[in-house]
Structure formats: C-alpha cells, structure tokens
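Note that one protein chain is taken out, while the other chains of the complex remain in position.
Order as written gives the chain letters A and B; numbering starts at 1 within each chain.
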Amino acid sequence: MRLDRLIQVLLPHDEKFYSLFEEMTTLLMRGADLLKELPARLGSGGADLVREFEDLEHQADSVTHRIYAELNATFVTPFDREDIHELASALDDIMDFMNGVAERFLLYKVSECPPPTVTLIDILHSGVEELKQGIPMLRDFHDNDALKKVLERINTYENEADDVFDQAVADLFENERDPVKIIKLKEIYVSLETATDKCEDAANVLETILIKHA
Amino acid sequence: MRLDRLIQVLLPHDEKFYSLFEEMTTLLMRGADLLKELPARLGSGGADLVREFEDLEHQADSVTHRIYAELNATFVTPFDREDIHELASALDDIMDFMNGVAERFLLYKVSECPPPTVTLIDILHSGVEELKQGIPMLRDFHDNDALKKVLERINTYENEADDVFDQAVADLFENERDPVKIIKLKEIYVSLETATDKCEDAANVLETILIKHA
Partner (left out) sequence: MRLDRLIQVLLPHDEKFYSLFEEMTTLLMRGADLLKELPARLGSGGADLVREFEDLEHQADSVTHRIYAELNATFVTPFDREDIHELASALDDIMDFMNGVAERFLLYKVSECPPPTVTLIDILHSGVEELKQGIPMLRDFHDNDALKKVLERINTYENEADDVFDQAVADLFENERDPVKIIKLKEIYVSLETATDKCEDAANVLETILIKHA
C-alpha cells in the first residue's frame, strides 16, 4: 500500500463524503422510479413528470457541488481527490441523461413509450439500484467482495442495455417508415443507453478506488 | 497542502506554460470571432472562411504540441502534468469543433444559417471570452474568487446552450419536413453544442487545478 493510501486509512475519514454520495444515490433512485412512471403518465401527466425531474436534477446538482466544495475544504480525503471528483461527475451525468429522456418525450411530442424504452428503463433502474447498494460499501473496504459483485452486475446490465438498444434500432429501421420518427426514437434510445453507460462509468471509478486500495 | 503542491508553489514557475495557454485562447477567440462572421459570409465567402479556419486550426495544433513538448522538457511544472495535458487537449477540442461547424456548412451545402445557429454561436463566443479572461488568472492564485466566477459563468453558458439546442432540435422535428435537412442541421447544432461542452471541460480542468491548490 502506498504511503498516501496508508495515511488515508489511518486518519479519521470524512463522514461527509460518504453521506453526500449516499444522498446522491437516493436522488438517482427517485429519478429511476420516476422514469418507470413515464409510460403511464405520458398521456396526461407528462409535463408534471418533467417538472418533477427538473426539480430532482437541481437537487442532484446541488449535492454534486457540495461534494466539490467539501473537496476544497478537506485536507485528507477518504479517497483520491480526483476519484471523488470523477465519481461525483458520473453520478451527476446519470441524472442528466435520465432527465434528458423525460424531456425528449415532451419536447419531441412522442406520446407513447415503445416497448424497448420500457425494457431500457427497467435495466437502468436495476443499475441505479446496484449503485445505491454499492456506494455505502465504500465505508468499509472489508466488504471488498460484495462491492466487486455489485460492479459485475452493473457491467452485466450495461451489456444487456447494449443488446436491447441494438435490436431496438434495428427494428426501428425495419418497421418504422417515418424517418423523422426513426430519428426521434433513436435519440431517446441513445439517451437511455447512455444513462446506463454512465452507471458503468461510476462503477469503473469504484473499481479504480478498489484497485488503489488493494 | 500536499508536499508536491508545495514544491510547485515554491519553485520558480515556468512562464512558458502560461504564455502558451494564453496564445491558445487568443487563437480560440479569433476562431469564435470568425464563426460570428459565418452567417454573413455563407452566401459568397464561405469557402474563404473555411480556409481561414483550417489555418487557425493548424496554428492551434502547433501550440498544443508545443505545450506537450514543454511538458517533456520541464522538470517542475506549475500544475500537475496530467492537468496541463488535459487542459491543452480540451482547448484544442474547442477549436476542432468550431472548425467542424464551419466545414459542415460547406460540405453539406447548407447555404443559410438558421436562427438557433446564430444564438449558439453567440453563446459559444461568450464562453470562449470567459476562457480568455480566466486562463491568465492561473498565474496568480490569489485571484481565486475571480476565477471561480469565470468558471460559474462558463457553466451557465453551457446550460443555456443546452436549452437552445434542445428547443432547436424540437423545432426542427416540428417544422422541417425534409428528413435529410433535419439530419444535416441537427449535426451542425450538435457540433456547436459540443464546442460549448468542451469549454465546460476546460473549465472543469481549471476547477480541478483550483481544488488541488486549495
């Protein structure tokens, strides 16, 4: 173990980082839950849902900036400053892309959720659930193996999302005749797939933290 | 403050890095000015403008490579080597995407600038102006708060560009019937929005440098 890691382990950790990251995953979980309501609410309450999402996104932005401010104020951080910064930014991206999905349905006046959208939302929801489980494990690295399993599952979800996405786009090309609708739906599929990618990015930072503390 | 930061602060800094980064923002400012001329020059002088841009991009490439070469030759750098590398690469990306916008108008034979393009060019211009103001502040970290304000404004511009971009694409889907034109203009909007994203990336590296020197 490198000397700077040793210092990080020996000195009292800053509880604040753990809490802020956990607060962030709570917001992300609420976002993923909200996204699950999208198909049912598109007909009537779509605009309300988008407003709720905007509110969630602002809360997430605020947590992200509190993490950055904490980095400024803290001498010894539980992990490398750079990794804390990158993890915060990956989690913030997940919220941005989830919000982007909801917004696009409204902006592009797409009034129904095609089946692959529902599947992609479900997979994304599972990925966010894993992050909500995994992030608190940073508090205790004796739980190394449990965290590794969480990261593996997030990778699996990302692969699943890739396959669903590929097939969804292929089906769109095969069956949809209106090119403008193809462009719109493809865009929405891409946003959902990117949100899942960002879950994997967060998992990769967690993996890096694991590697450094190995 | 970590020992390596302390050494960076105590040893004489290499003036060359500051000058090269400032040279780069001067080139970017000229690029953003040139982009503002695009709408007026599309009719007649579009090809000339693209050639001027290519020339600017080569100059920017050359500055970027001088920064990398300086990194090779310098023992103690004013900031972490990795951050210098990343900042140089983000600034270079801004030029690439601005050049890409000009090129696309010509390549895709788009002969008029739709209104959202003009707005996005204005926002990008403001972002580049902030970078031109902010980069010299690296010379003196006592001016910490002024730099933070610059970074906040760059973030605000990026958010504005996001909103304009979203609405522009929605309007395109609503009002434009020719799918090929939708694809072309969307591509141009994306390039402009990505150039603004790269301003934010540069701002994020500056934020990281601030964090590390806090």
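By our rule, a residue touches a chain if its C-beta (ideal position, glycine included) is under 8 Å from a C-beta of that chain, and two chains touch if they have at least 3 such contacts.
Quantities reported herein were computed from a predicted structural model and do not represent experimental measurements.
Novice: In the full complex, which of A:E70, A:E160 or A:E207 touches the chain missing from this view?
Specialist: The missing chain is touched by A:E207.
Novice: Given that one chain is not shown, which residue among B:A47, B:V118, B:A146 or B:V180 touches it?
Specialist: Counting the whole complex, the residue in contact with the absent chain is B:V180.
Novice: For the full complex, which residue in A:E112, A:D145 or A:E174 touches the chain that was left out?
Specialist: Counting the whole complex, the residue in contact with the absent chain is A:E174.
Novice: Pick out the residues on chain A that sit against the missing chain.
Specialist: Where chain A meets the chain not shown: residues 166-167, 169-170, 173-174, 179, 182-183, 186, 204, 207-208, 210-212, 214.
Novice: Can you list where chain B touches the absent chain?
Specialist: Per the touch rule, chain B residues meeting the hidden chain are 68, 71-73, 81-82, 85, 89, 103-104, 107-109, 179-180, 183-184.
Heads up, the rule we're going with is that only the chains that are shown with their structure count from here on.
Novice: Using Cα averages as centroids, what's the distance between chain A and chain B in whole Å?
Specialist: 27
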